[in-house]
Every structure is written in structure tokens, then in C-alpha cells.
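Handing you this structure, nothing more for now.
Only one protein chain is missing; all other protein chains are in place.
Right after this comes subunit A.
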């Protein structure tokens, strides 16, 4: 009962906050100047993801990318501008269905960028599929999402089934580890990834362990890792557990390479693990900023910082929808347009298979150096 209430309080606060900003959400962007030509549909695209709350950073990085795409479009079509409608889910699956309904009821919305996370995708996507409203996610990586037969589902990045093998490959070929220890956090995401890595690495895996989310003391796991003599550790999980885990391992004198996935690609991991985070390898299907220099420069000019995790993917998702609007598509015809789409984006060639997965999948390796996450290139 205690934990239910712990959720209920922030939810109530969140609901209040949502109610308060709901009315201004649509006007946060400059509204379409004039009606212009009769053909102008006064269309909107939706941004569905966490824009406030603990996971807001990720949503805002995506939103910045989307805004940049909108600027480009509106510059080219000054007489028929497209506006952005925000659906701030706070990353919370329980809020997602109501927001999905809101988007579906607004007939001006012809497509959605998002939902950003896998959990909220699962909750919102059935409604989108039923309404025929296309949604392109720039960040939700759970492989099972593509297996639901949602005709409106598209994903512009590789899912976890491609990230796991890439992580295994990196450990084998680049780290050249001979003894690998694998730990997961028993979550759908973490265990899924860790199991793929275990399978791919086969006999080089010298030990396994499972921890729990919210665990902070890893004394027994640390002993298991150091006793196994492992020279690399793969952890499938998120940054709140990754930070104390590596900190306690380094305190115990373990010198091997710490390898994690996109769930840890987050500045808070470095802030909390500090010196212990140095040298950590992070795999991510997200494209590093320097792959698309033009995009990087434009992003920097507008937001005064480098593009971050999934900004480029957000830009690409929005661009596909905007191209559809330019081609005169509306909500009903947009699905087929996206399905047939085949153009280079800033992150990769944008073309989808029958399930809505992007066909050109790339996974990149990043490294923590000097308290920053820097790209060390694609894992090929």
C-alpha cells in the first residue's frame, strides 16, 4: 500500500500541472500566420513524450530536433505553416491513453513524433492504430513493439535486438575481453539485452548475476565480479543502478572495462559515479552529433548546445511527416506515404520494412572521457 501511495502523490501533482498547461500547449509555437491559399490544411504534428518530470531531458532533446525540422519547413512554406502540438506524457504509461485520445480527437494533427518510451508506446499505440494516425518513434527500442500488427507504427532507429549483438561484438572485437561477466537488472529491457549478450559471447562469459532495480549496495555482486577475474563487465539496466555498481567495483579495485547500453547514456550516470565512470563504454542506436555536420551546426545555432541523444532521430521523424504534408497528404493518406518513404535523413537512410522498422540500422559506441560522453564510432 505504501508504494501505491508514493505513486499517487506525484501523479496528483502531475495531473494538476498538466491541467494547468493543457490550454497553452497548442499556442506555445507561433500559430500559422494567415490562412493563405485554400489548399492549406492548417496542419499540426504532435510531439508525444516526457517533457517534464524525471525523464524530461530525453523528451526535450527530441523536441528540439522536431522544432528544427519545423523551422526548416516553415521557412520554405511561409504561406502555409505547420505547428507543433505537445503531448507531455512525463514518460508515464498511465497518462498515455488519455493523451493519445486528445491527439486523435484533434483532426488537424496528421502525425505524431513518438511516443518516446517503450512503456507509453505500449499504452498509446493501440488507439493510434485504430484511428489510423501515424506515429514515428525516435527512441522507443523494445523489439516487441513492432510485433503488434499496428499499421501506423514506425521506428527510425534500431531496436534492442540489434543493440545486444552490437554490444557483444564490441566486447569481443574492440575491448578484446577474454573473460566477461554479465549482470542484468531483471527488467524487460535490461534482461533482454543481457540475454542476447550472454548468448552471443558464449563461452567467454565467466559469470552471471541479477540485481534488483533500486538496489544500492552491490557488495556480493562486486565480490562475484572480482573473484571471477573478468576483464569486462556488461550491465543490462539503467543509470540509477549502474552508477553505484561501477563505483563500488572501482572501490574494490576492479580494473576491467565496464560496458553498458543506451539506458545508461545519461549525464546523471557520470554525475553520480564521477571518477569511476571514466572509460565506461556505452552502446546506443542513437547517432552521434558529428555524423551530420550540417544538422549539428543548425542545432547549435538554435539551441546553443550540441545535438543530444535522439535529437537527430527526432528531426528525421518530423521531416518524414512534413514531407508528407508538403506532398498534400492528410491523416488518412499519411500511413501509405510513410510506408513508401525512402530518402536519406540526417541519421541514416529512412526506409521502413513491413513491420515499420527502419531498414538501415546502425549502433554506435560511446565512451566516458573527462566526464563527458564522446562518440568512438559505429560498431560494424
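To be clear about the criterion, a contact is a pair of C-beta atoms (placed from the backbone, for glycine too) under 8 Å apart; a residue touches a chain by one contact, two chains touch by 3 or more; residues count from 1.
What we mean here is this: contacts and distances are computed from a predicted model.
You can't see one chain of this complex, but its UniProt record names it "Amino acid/amide ABC transporter membrane protein 1 (HAAT family)", from the set "Glucose/mannose transport system permease protein", "Fe-S cluster assembly protein SufD", "Glycan metabolism protein RagB" or "Amino acid/amide ABC transporter membrane protein 1 (HAAT family)". Only one of the listed residues, A:224, A:351 or A:367, touches the absent chain: A:224. Shown as candidates are A:243, A:320 or A:379; the residue that touches the absent chain is A:243.
Across the entire complex, the residue among A:94, A:174 or A:210 in touch with the chain not shown is A:210.
Across the interface with the omitted chain, subunit A contributes residues 2, 5-6, 9-10, 13, 53-54, 186, 209-212, 214-224, 226-227, 240, 243-244, 247-248, 251-253, 268, 271-275.
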